[in-house]
Structure formats: structure tokens, C-alpha cells
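A single structure is presented below for examination.
A protein chain is absent from this complex, but the other protein chains hold their places.
Let's look at chain A:
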């Protein structure tokens, strides 16, 4: 075997805190060979990214390398001065970040950013640098590089921007690329393209890639070697197919079993049980203080009839010269009492817009939405207040959907007080009960949102949504921002709630395996249109539309996984 291009030996990173030294990375060792893609997997906080940051010398103060060595092509680099480390960054080690929307400077054209980086690392003239930049754009398959060269980042789509970021990382033919969750922010079809590009580049230019991710599907699809990390330590290390098919460590086993399977439908999501962190809560308590499931008159709680939404694309003085972008085009579907209806599709297909229109956050431009027989689009203010009480939403980002200046108690109590559902002296008791219900302790009530992890915050969102005892819950990508182990907990809570309280749900996700476990029926959206509605099992077994089949095909497969 060839010499490793990068070796990490017994790396420990420490952060001094008031309560002593905290070690987010302990004794981590792994090698990367030329042309090899090494996956580093683990839940958030496992120290995956921190290791990557240590490699490129970008640890945030006060974190520092406490012990261990990093070797790059036979040269030790962990003890270099800041200036020497800077010289290596970008030239020898490239970096790709998670969010392509924020990694490029919005005020410079991508050409300027490429030329700047090329000229910094390779001493070439401006025109040579431009030539090289164009070649790089061509290399990462950006169509029409000459025009694109002078455009700004906001004129590129997410996937295209990630290609530009990759081009930037490749500017001076680095020997290693650290890719930190490079496709987490992209949807399935774009993710597949970007991963293919990385694979291609690795085999072609012999660059070694460290691929940090929490997505087992990506690991299975892309990597040759995998390192599993748990709470700062490497628990397992080896060839990907071997680790995935015959995991040795308990944590790896439970992590793999927690990945939602697209092939089978299970009653509950398996949780990561390692470390005794599986949270339980009393299911029998769920229905206490909850009204009897109310049945709608027609058996169909929500009827969406031909709704349309148009956004202004180009404004003009004369109405006839304005152009519109049709985000949702004549979409109709029904949701029965107690049913979980899934909506899937790529980003930009209009899923969230549909949810927002049903949640009355956006007005409809055409069509009707009936809730228990009443037309939502023609409600009086009083009827609207009553409707809003019966529907609640849970959003994707648990970090921005909770007011950071409010205590959890006030957050959960707000809907109760707003709709005057309880006398003020009973509110606090109800809030505690709601927090119990989602598996949080009473102590949580007096804390602020930033004191909680992503998964706990999403529980707070659920508690808030349940406060009004809604009949209908709209979940817009509720677990997309969470990693596998936390995702399983949240989905199980939603599932239990749905079963025990008879809730009706609209569940939006781009994660097809999750949709298969959660939903009774699924609608597929493409470019604003609903192209197919099926029972979940039928859809996954025999998709009618070619597009649906294509979507199913793009799911990262865990074929090697024994389950």
C-alpha cells in the first residue's frame, strides 16, 4: 500500500472551561491515502468536525491541540507557527463546508474569489489565473463557465455553489480535502451529484478526502474507509463495507440499526441505545387532559382543492408586464381523520409553501382549503382564531423557531394564554405536563432555549404545538436538522402522539426512508405540482410516475447493512 498522505496520531484537543479541561477529541488516529475517501461518522458533538479543524489549523480559541501529531506527506504540521499553517491551508489541504449558501462571500464574483485564491497559492499572472479558474469551473461541471465567472454567489443554486466551493478547494491541487458535511444542506438528487463529483475527483487527481458526515447512507455510498467516533474517541476504524456489515463496537451496531430503512416498515424507529441515553416517557400519561379525538363530518379533516400560489418574480408598473413564478400549481388532496399524510419532493418543489398556506401563514392565490367542511380561505376573524387553535405547526430549524429571549415556560404557555384556554393560575401546571409528555423535565421550564440541544429544542417546539390541543399538526421537515439518533427519538414521540391522541398530521420531508415509516399516504410534488398520491406501501413498491421512481432510486442505499 502507498504511503499515507495524511496521518493523525493520538490527537487530543482540549478546551479549558470553568469546570476544568474538556476534551472534545481524545486519542484519535487515522490515515488518509492518496485518492482515498475516508468517512468520519458519529452524532453531533462526537468530535468529527473538531478533528478536521485541527488538521487544517483552524481550531477556534480557546480550543487547542493538547497532544498527538499530525503528519502531512512526511512533515509534521501540528506544531507549526500560525503563519506556516496558513501557508498550508488552501495549498496543501483544501476545505469544503456544510452550507454552500454561506461559504462564499456574497459581495465578490466567484471569478474574483477563484483568482484571488489561485494567485495566492500559485505565483501566476492574472490572465493565467483566470484561465485556470475557468478550467476549474469546467472541471466541476459548471455549465458555461465564461458567463458564470463574472456572476455573484446569489446567482447560483445550492448545488452549483457547492461545486464552486469544491473548485475553490481544488485551486492549487491540494493533497488532502477536508469535507465537513458537504451535502447535508442539499437535497437528495443534488447530494448524489456532488458526491459523484467528489468520488471522481478523488480517483482522478489522487487527492485524499476526509468526509465528515452523520449520514450513514452517504458513508455507505461514497467511502472506502470509515472511522466511527463517539464522544471524542474513535470506537471503530476500518474498510467501510466491513464496518457496516459486521460492526464490532456496540455503538456502531446501534447507530447502524437506528438508520431508517427504506425497504421495510417498522412500527417504531429503532433508537441509538448506546450509552443508556434512550429517553422514555410514560405513554399512558399522553391522553390525560386531552379531549376525545373529534371526528370530522365527512371523515376528511382537511380538503385541499386546487390551491395555487404565485410569487412576483419581476415587478413592473403595468400589471400585464409583471411576471410571476408559480410555486404551487393547482394542488388538491384530502387528509382523513387520524391519518399521517406525507409530502415529498426536492427543495423548491412547493412542499413548504403548501404547508404554509394550510397554516394560513401565506394567503392562497386560488383554490380552497376546507377544514372539517369550513372554507379556510373565507373565514371571519373569529372563525380564523378558532381554526388557528386547532392547527399547529412544527418547523425545521429548532434553533430559529424558538424566541431566544423567552424562557421555555413562557414559550409553551404562550398559545394557552393567547387563545385564553386556561385561567392563568392553571397555566404553569399544564406547561409542566406538556414538557413531561415530550420527555423533558420540569427543570426545563425555567431555562432559555440556548441551554438545550437541537433535539431537546425540537421537543419544546412539539410541546408548544400541543398546548392548544390541536386536531391537526403540520410538521415541516421536523427532523432534517437533527442527526440519526436524535431523529429517531423525535419521530417516535410524534408517532406516539399521533397514535394515542388521534392527531391528524401533514408530514413534510425530503427524507424518503423517514416518510415510509411515518406516513399512511404520500403525495409527491414536482415543480409546484402534485404528480402522484398513493398509499405509502404502494408508492414505495410500485411508483406510478417515472419521477417518483427516480427519487426512490436516488436514496442512499444501505444495501450492505444487515438488519
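In this text, a residue touches a chain if its C-beta (ideal position, glycine included) is under 8 Å from a C-beta of that chain, and two chains touch if they have at least 3 such contacts; residues count from 1.
What we mean here is this: contacts and distances are computed from a predicted model.
Visitor: Select, from "TonB-dependent receptor", "Formate hydrogenlyase", "Heme exporter protein B" or "Peptide/nickel transport system permease protein", the UniProt-recorded name of the complex's unshown chain.
Guide: Hidden chain, UniProt protein name: "Peptide/nickel transport system permease protein".
Visitor: Out of A:8, A:32 or A:56, which touches the unshown chain?
Guide: Residue touching the absent chain, from the options given: A:56.
Visitor: Of A:168, A:258 or A:522, which sits in contact with the chain we cannot see?
Guide: A:168
Visitor: For the chain not shown, which residue from A:123, A:154 or A:450 touches it across the whole complex?
Guide: Of all options in A:123, A:154 or A:450, contact with the hidden chain holds for A:154.
Visitor: Please pick, from A:10, A:67, A:105 or A:403, the residue that touches the omitted chain in the full complex.
Guide: Residue touching the chain left out of view: A:105.
Visitor: Kindly state which of the options A:87, A:361 or A:385 is in contact with the chain not pictured.
Guide: A:87
Visitor: Counting contacts across the full complex, list the positions on chain A that touch the omitted chain.
Guide: Contacting residues on chain A, toward the hidden partner: 56, 58, 86-91, 94-95, 97, 99, 102-109, 116-117, 120-121, 152, 154-155, 165, 168-169, 171, 314.
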